[in-house]
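Notes to accompany the following structure.
All protein chains of the complex are present and in place, except for one that has been dropped.
Now for chain A:
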Amino acid sequence: MSSFSRSAQQWATFARSWFLIDARMQPPGKIATMCSIRLQGKHKPIYHALSDCGDHVVVINSKHIAFSGNKWEQKVYSSHTGYPGGFKQVTAAQLHHKDPKAIVRLAVYGMLPRNLHRRTMMQRLHIFPEDELPYDIQANLTEELPQPREIPKKLSEYTREEIDAFPRLWTPPEDYKMK
């Protein structure tokens, strides 16, 4: 901005912003890519891996994420406690029931670069299962990001006029008992 003084412009460029993402009815993978890009700072032209230019990201409604396909039943999250016989495998549905934040957290963790900065970037990621945010995080938010997936409308959400404006594709025969 030309109206800013040099020091104010410098401060504005290197400030750490707080982004908000609503994960309702969104695939967790797409949410995770958006988070990982902003946590690393790759959305900024001043990006450098060593310059710690990542921002904070707040994800809300992580309890209401939507998986495509049958991934709730098919996707398996594995872990090992380190002890013999400690190999645990849980499906996405079971893991989500136990901890609604885990799926988004694990997805973002897997998308960040595998170096020592990853843990600090994960500390800057804040996931909330529902809409409620603590007041201090709410006060810090600067921008809300658009949702990656367009949520389709249910049949009950269409107005009477829209339903009537849609043409009838076929007419039933006269002697057929409808529905």
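In this text, a residue touches a chain if its C-beta (ideal position, glycine included) is under 8 Å from a C-beta of that chain, and two chains touch if they have at least 3 such contacts; residues count from 1.
Throughout what follows, contacts and distances are computed from a predicted model.
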Complex member absent from the view - protein name from UniProt, among "Cytosolic Fe-S cluster assembly factor NUBP1", "Large ribosomal subunit protein mL66", "1-aminocyclopropane-1-carboxylate synthase" or "DNA replication complex GINS protein PSF3":
"Large ribosomal subunit protein mL66"
Of A:Asp52, A:Glu130 or A:Glu162, the one touching the omitted chain in the full complex:
A:Glu162
Across the whole complex, the chain not displayed is touched by chain A residues 25, 64-76, 89, 91, 93, 96-97, 152-156, 158, 162-163, 166-179
